[in-house]
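Every protein chain except one is present and positioned as in the full complex.
Then we have chain A:
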Amino acid sequence: MNVNQVAESLLALSQQEELVDLPKNCPLSENEDDGDSDGERKHQKLLEAISSLDGKNRRKLAERSEASLKVSEFNVSSEGSGEKLVLADLLELVKTSSSLATVKKQLNRVKSRKVVELPLNKEKIEQIHREVAFGKTSGVLSKWDPIVLKNQQAEQLAFPLGKEQPAIAPIEHALSGWKARTPLEQEIFNLLHKNKRPVTDPLLTPMEKASLRAMSLEEAKMHRAELQRARALQSYYEAKARREKKIKSKKYHKVVKKGKARKASKELEQLQKVNPTVALEELEKFENARMMERMSLKHQNSGKWAKSKAIMAKYDLEARQAMQEQLAKNKELTQKFQVASEIEEEKGCTEEVEELLVPHVVNEVQMNVDGLNPWMLRNCTSDTREAATQEDPEQLPEPATHEVSESEGEERPVAEEEILLRDFEERRSLRKRSELNQDAEPAGIQETKDSSCQDVLSELRALSQKLKENHQSRKQKASSEGTVPRVQREEPAPEEAAPLLLQRPERVQTLEELEELGKEDCFQNKEIPRPVLEGQQSERTPNNRPDAPKEKKEKEQLIDLQNLLTTQSPSVRSLAVPTTIEELEDEEERDQRQMIKEAFAGDDVIRNFLKEKREAVEASKPKDVDLTLPGWGEWGGVGLKPSTKKRRRFLKAPEGPPRKDKNLPNVFISEKRNIHVAAHQVQVLPYPFTHHRQFERTIQTPVGSTWNTQRAFQKLTTPKVVTKPGHIIKPIKAEDVGYQSSSRSDLSCHTVESKMNHHTSQ
């Protein structure tokens, strides 16, 4: 057994160093008992020697040669390893023995208990408290914001706030304490009471009320019977519906649906005849359904089911059919709803009948619905009208409904063509007209307007045909199926269109010429009065037109002062001529003298005035500021002056606004600022205004009673705050403004009040 143990220990030693202690313990105790420790030690040494042969640095194991302090009772020492004892190591050991559960628990408890953190410092705590309190209070206060705002914007505030409701006693109360005194009153009351007239609420007497409430027996019976019948009918109908719903035959449902659809269309037709507006609404419904269908992917074979069917479709005829059905349904639903056209086509009626059937408005609106494009819209309406006009005079069954019968995809390009066509047509007609106007004499064969119109129309038709073909050929090109004749046909079309296009600039030219003509006329007309006034005829050739406005400008500026004062004014014809004594003596002589004097004086006066004005203007002009720096860019020093070029560049006077009397030669208006008035004017803009003109607008209306009626004056000068004398003004309460009171709001009301007062005092 010993040997076994030793062998074991040896193995353990060779494998693990940590676990050495334990096996060492056992043999030692045994050795003591046995007494042959000598051999054992030798063996140990041998083992050590063997193990040291590895070359590995083996740890020196504690050896108990004598009593020492280091040795614990468990024979564990920490000396050799030089490491600290870790709790985990202990636990490792403890785990095995269940007897140490309490210790383990304690240890766990110790481990789980957290360290209590240090308390925050006082400032921090207070700050946090403040933050929280602020948040709460501002939340409470924010509910007062609208009231504060309202009070700020209010034209007038009346205090005390709590309005005492005038105690409105109901009239019954007032009457109960009151009795008729005078005979008249008594009589009246007697009469009233006799008839049981309601004294207070003059509506209905009790009798009348009762009579109203009552109803005859027959009537009631009839009413009841009617109700019964209606109820029975309803139940029958419900039962029928339930029954029909349960039928599983698909064919049946299909038939029913078709029948319904037919019925609906028939009804629609009827409606169109009877009530077009309702019909329009119905149509709109259809249109909506169509739109929804177009939007959704419901029947487009893109769903899960459809995909699975698509896989199967190659082999399964039914699946293919199902898919086809789906597509057909989609097509059917997305097809534009055509009013009665299908049926009519089947019957083979002419489209004129159709035109009659469908009111004009219906078609138009329907088209409006399909395209929100305004161009399309205009096109459609005018198109239909055009068609009508075409048909009327020429009795030609033009296929006017092509846009109806054609499918969706083709509509767009057609519409574009129509626009183009119309454009062409308009231009053409314009050109025609201008041509007509211009060369009246070459046009010896005066075409009547009607014929020209027809001509235009025929041309238009030809053009449209061409364009259509063009379009078709383009399409074919796209599908790469272009045949030779097609291509050949295509070629002439643009060539023929080209002259039309080429003709355009010509027309523009002519128009321009016309405009110019008009302008010239304007000019001439404008010029005429002026020369007459000034007595100088100036012929204007069209060559110098560009500089014409300039000249005019100059003229406008120069109102001739001389003319202004010396123009001959018509003399007044007066009935009573003043009698003067000297008049008889030497009238002629005096007249001449006067005339000469006046003439000379006039010249003098004008010259003096102009001189004076010039001087004043010069004086009021801002002085030039010399900004030249001598020595910059050139030599400077004594006796050297900055060059004239430089002086011209840097000698600047700030440009003022143009003078008010700039264009008034006979007037001199002082530009000096009246500082006395300025002292009374507003110099600082009040708060919400950013521009002086805004503020000026608010102070335009005078407030005084001189300019306003009494009422208006009172309204304009109402005091901002009105208080009732002798009343205590209490702070605003939540109840006053319709809030529910709370302890917090009471807290807030003082602050709010102060805030409000603050604002009102502003």
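The rule we apply is simple: a residue touches a chain if its C-beta (ideal position, glycine included) is under 8 Å from a C-beta of that chain, and two chains touch if they have at least 3 such contacts; residues count from 1.
In the analysis below, contacts and distances are computed from a predicted model.
When the unshown chain is looked up in UniProt, the name that turns up among "Ribosomal RNA-processing protein 43", "Trafficking protein particle complex subunit", "WD repeat-containing protein 46" or "Eukaryotic translation initiation factor 3 subunit F" is "WD repeat-containing protein 46". Contact with the chain not shown here comes from a single listed residue; of A:Ser99, A:Ser216, A:Ser249 or A:Thr706, that residue is A:Thr706. In the complete complex, the residue from A:Gln186, A:Gln321 or A:Thr723 that touches the missing chain is A:Gln186. For the chain left out of this panel, the touching residue among A:Gln127, A:Gln321 or A:Asn608 is A:Asn608. Touch with the chain that is not drawn comes from one residue among A:Glu126, A:Asp145 or A:Glu208, which is A:Glu208. Contacts to the hidden chain, counted on chain A, fall at residues 177-181, 183-184, 186-188, 191, 195, 202-204, 208, 437-438, 440, 514, 517-518, 521-523, 525-526, 561, 564-567, 569-572, 574-580, 597-598, 601-602, 605-606, 608-609, 612-613, 660-661, 664, 666-670, 672-674, 676-685, 688-702, 706, 708-709, 711-712, 715-716.
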